[in-house]
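What you see is part of a larger complex, with each chain still in position.
Chain nomenclature is as follows: A and B, assigned in order of appearance, with residue numbering initiated at 1 for each chain independently.
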Amino acid sequence: MKAMRDPIVTLLTDFGTKDHYVASMKGVILRINPQCTLIDITHEVSPQNIQEGAFLLAGACPYFPKGTIHLSVVDPGVGSQRKPILLVTKNYFFIGPDNGLFTLAARKDGIKRIIVLTHKKYFLPEVSATFHGRDIFAPVAGYLSLGTNPQTFGERTDHWMELGLGQPELKGDQLIGEVIHIDAFGNLVSNIDKKGFSRFIKDRPFLTRAGKRTIKGLKRGYWEGKRNEPTALFGSSGFLEIAVREGNAQKILKVKRGDQIIVSVIGDQ
Amino acid sequence: MKAMRDPIVTLLTDFGTKDHYVASMKGVILRINPQCTLIDITHEVSPQNIQEGAFLLAGACPYFPKGTIHLSVVDPGVGSQRKPILLVTKNYFFIGPDNGLFTLAARKDGIKRIIVLTHKKYFLPEVSATFHGRDIFAPVAGYLSLGTNPQTFGERTDHWMELGLGQPELKGDQLIGEVIHIDAFGNLVSNIDKKGFSRFIKDRPFLTRAGKRTIKGLKRGYWEGKRNEPTALFGSSGFLEIAVREGNAQKILKVKRGDQIIVSVIGDQ
């Protein structure tokens, strides 16, 4: 696969937008290919939180055109032995540190080739030990967007790092998931997806427990809930979500990332 | 009117920039039209605050080129009965929920046509109940930017929802307005515009009251005020503003959105 005629490079980092770091990366890309369209996914991944980065990347990634280059940097091990990689999947390219950040997005799209970035002629002339986003990943994204063959950038390998991202657990009449993301509205996104949920529930009545609150049934959308009352629904990412209509579920339920979300079938005695 | 040759789509939401929501919308648009230029107005509208969204959209909108498509989503009623609409005005297109968000911007520019978005072939194949920004509004903006005729997207109507945005009130020797926006510098923007103000004041001396402070006269710019002293002036949006030179008027005056700003003519006994 070649990069598209109107190449798009997305950027996802934990750098924030207060500093000059993200702009430096964009400058490097545009110096190599001024025709690139640069789209921010987010730069507010919680510092060094690879899991959160993986979730957000997987959430946005499938909506982009075939051939899009996804450049992602959440990189607590920058400068250490972790490898810089380029993943070629069915529809996309992923460039960044090999630390599990691409687990969800690349697995979902289907991996075709894995390349360790070793050819220094595609890096900036001076590579710092602290900012591979600018010195390695950005220039590789720039050259890739010009149509450079992925294999040019390094050696092929069969290995990449995948995170063991928590799957919900089945325990008798309970499906035990956890909060994997809390969005800006305070909605609690769990790791329970629609398919797994349906297979478990099969039309039986159930309750969902989040924090100290128990919620009956499912709503179709936020508007069906009552004000200040928690509601369970399947959100736009396809996961079971706890929300409060025109309110903030995180604040009302005092739940944090990693806390359990438990779906229990109600006995029909 | 057709979309311009180099189509621009602006985005305004209350989604924040921490999540993948905005990027998903951009991906959807670029998949339909990779030539689009995407410009963020803001994604930090206070959650579900339609009035604030309406003010910010009207503030930025007139500076964009003719033919710009403004895609705006502040949508507490997503998935309910509120209609998805496309407004065609003299210079622009507005796409989003029909909940009053376009009141100021579209009214100012002059409405020419109102279309309810009903033709599902221009939506994403699967429309969620919680994220019409991605599933309905973004793809319609994408197709519109390709030059698709506005009428193609649905049925024409004569009705749209307009907010009764508070106008200042005239009470004897007082013009009573309110704070409709507080910007990032802490400047207090009122709903008293230059024209209404001049018609009321006509060269008479006056005082402006904000919080517990009384301010004499008008300054032409921030630099004319004294440090730590509140100043009244007409800001860049054309409204009466209370500011503090190199300081934060909101913090110093302890005023919040909706609080009164009162202009009183001083008796010349």
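Here are a few things to note about the model shown:
Keep in mind that, in the parts below, a residue touches a chain if its C-beta (ideal position, glycine included) is under 8 Å from a C-beta of that chain, and two chains touch if they have at least 3 such contacts.
Keep in mind that this is a model prediction, so the values were computed, not measured.
Within the whole complex of this structure, the shared sequence is present as 3 copies, and 2 of these are drawn in position.
In this text, only the chains that are shown with their structure count from here on.
With each centre defined as the average position of its C-alpha atoms, the distance from subunit A to subunit B rounds to 31 Å. The residues of subunit A lying in touch with subunit B in their complex are 4-6, 8, 10, 17, 37, 39-44, 56-57, 59-65, 68, 181, 183-185, 220-223, 233, 235-237, 246, 248.
Residues of subunit B that touch subunit A in their complex: 15-21, 23-28, 30-31, 34-35, 38, 47-48, 76-80, 128-131, 134-135.
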